[in-house]
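Remarks on the structure that follows.
Now for chain A:
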Amino acid sequence: MGPIGANEFLFILQGLKWTALLAIIGFIGGGVFGILIAVTRVSKSAAARAIAAAYIGLFQGTPLLMQLFVVYYGVALVGINVSAWLAVAIAFTLHASAFLGEIWRGSIQAVPKGQTEAANALGLHYVSRMKDVILPQALKISMPATIGFLVQLIKGTSLAAIVGFIELARAGQIISNQTYRPLLVFGIVGTIYFIICWPLSHFGTALEKRMAKAAR
Partner candidate 1 sequence: MTASDNTQSMLISLEKVEKWYGAFHALKDINLTVRKGEKIVLCGPSGSGKSTLIRCINVLETIEGGRITVGGRVLDGSSKAVDAIRREVGMVFQSFNLFTHMTVLQNCALAPMRVRGMSRAEAETLARKYLERVRILDQADKYPAQLSGGQQQRVAIARALCLEPKIMLFDEPTSALDPEMVKEVLDTMISLARDGMTMICVTHEMGFARQVADRVIFMASGEIIEEAEPDVFFTSPKHERTKTFLGEILAHH
Partner candidate 2 sequence: MNYQFDFGAVFERAPELLWATLGTFGLAFAGMALALVIGVVGVIGRTSPNKIVRAPVIAFVEIVRNTPFLVQIFYIYFALPLMGIRLNPTATAIIALGINGGAYAIEIIRGGVESIGKGQVEAGYALGLHKADVFRLIVLKPALRAIYPSLTSQFIMLTLTTSVCTSIAAYELTSAAQRIESDTFRSFEVYFLVTGIYLVISTVMMGIFALISRRYFSYPTR
């Protein structure tokens, strides 16, 4: 058994950096595309709605790990010389866009109908109605679920380890193999995830409770 020294710990923290980066990129990229998905999902065109629904169903009905594999090898097939890092980032972005799209679809539909009617009565056109009236309210409604998904996403980035990408979980695996102290190492790694995820979860539930109270 080897000791867990400063070097090992630094290596793990290096992994944490990539975990954070992946989660942030996935969340922001997924957020941008997610709004598109959500808006398509509630659009007037039945065909557009069906396509968005199929996209969401595909990502919610298959394992994240498979999505990583398919995108990872699929991107390589396209031929451009993309780095593993970009491939994984694309995969998380697509994944997040489907989930966030579905969450926000629900929130858009939870905005009272009267709001749309009032916006229409004021003569606002579609873009303004969405951008100025509906989406801001939907965003607020969606906050607890959105934060909940962010936690899912942060935990999900650990699966990049299986594709071979060195983030927090994979860094832990490597150190564990070097030092033969799996329980200590995975304990530390788990604690790091917990320190990031728990406050977020807590914030999400607190928001939810506050909103439930306000609604009463």
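Regarding candidate selection, all candidates are chains of the complex that A comes from, given by their letters.
The rule is short, and it goes like this: contacts are C-beta pairs under 8 Å (C-beta built on N, C-alpha and C of every residue); 3 or more make two chains touch, one makes a residue touch a chain; residues count from 1.
Source: prediction; values computed, not measured.
Chemist: Which numbered candidate, 1 or 2, lies in contact with chain A within the complex?
Modeler: Here, the candidate touching chain A is 2.
Chemist: Considering the complex alone, what residue numbers of chain A touch candidate 2?
Modeler: It is residues 58, 61-67, 69-70, 73-74, 76-79, 151, 155-156, 158-159, 161-162, 169, 172-173, 176, 182-183, 186-187, 189-190, 193-194, 197-198, 201 of chain A that touch candidate 2.
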